[in-house]
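One chain of protein is taken out of this complex; the other chains stay put.
Up next, chain A:
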Amino acid sequence: MSGRSGVAAATGAEAFSAELPAGRPTGWWGMVMFVATEATLFACLLGSYFYLRFQYGPQWPPPGIEEPTLLKPLVMTAILVPSSLPVIWAEHGIRRGQRWRLRCGMAATLVMGTSFLALQATEYDEKLHMFTMTTNAYGSLFYVITGFHGLHVLVGLTMISWLLAASLRGGGFGPRRHERVRNVAIYWHFVDVVWVGILFTIYLSPRL
């Protein structure tokens, strides 16, 4: 292949668009590394929980605070963890070019995630009568860890509504263009998995 015309032909916009995307794109790696560092952050917070707990003494939560009740957190889990399913369904859909699946899946997740946050708000409302962030270290851990996770749910929901809005605005996403969907999905799965760790730490471990 010599001469300028050959070069131009091989490097024009069309030259590469005929191929299906091969390999993992940069955005995927970026999101995975971001999630890795966030996961480490949660590990540090949960580690701090156990550290303070074991330094504290036999009675945990400290006197004056009841053991956390399980019903509501289990319901919250039952809502949040399955909310990954519509995301997976939507992602598979858009890879086949089914935009309606992307839209429905995102909408479903949005509803589930929002209900989770609503339940968390009622949970806070009850707990705040009993203790606050400034009552003692237990209170600080409880609110900071669950609150920080709630913030992540909120960020995830923002990302999902943003995807929904972008896809409603007239496409853009399709079989060859779903990298963002995949990235948001990774983040959302991460938020779900972390919640399981929090459920164990905050709600189950004091009963062990």
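As a working rule, a residue touches a chain if its C-beta (ideal position, glycine included) is under 8 Å from a C-beta of that chain, and two chains touch if they have at least 3 such contacts; residues count from 1.
The rule is simple: contacts and distances are computed from a predicted model.
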Missing chain's UniProt protein name, "Nitrite reductase", "Cytochrome c oxidase subunit 1", "Septum site-determining protein MinD" or "Alpha/beta fold hydrolase"? "Cytochrome c oxidase subunit 1"
Options A:116, A:138, A:188 or A:203, residue touching the unrepresented chain: A:138
Candidate in contact with the missing chain, chosen from A:44, A:78, A:111 or A:168: A:44
Absent-chain interface as seen on chain A, which is shown: 1, 3-4, 6-8, 10-13, 15-17, 19, 21-27, 29-30, 33-34, 36-38, 40-41, 43-45, 48, 51-52, 55-56, 62, 133-141, 144, 158, 162, 166, 171-174, 176-177, 179-180
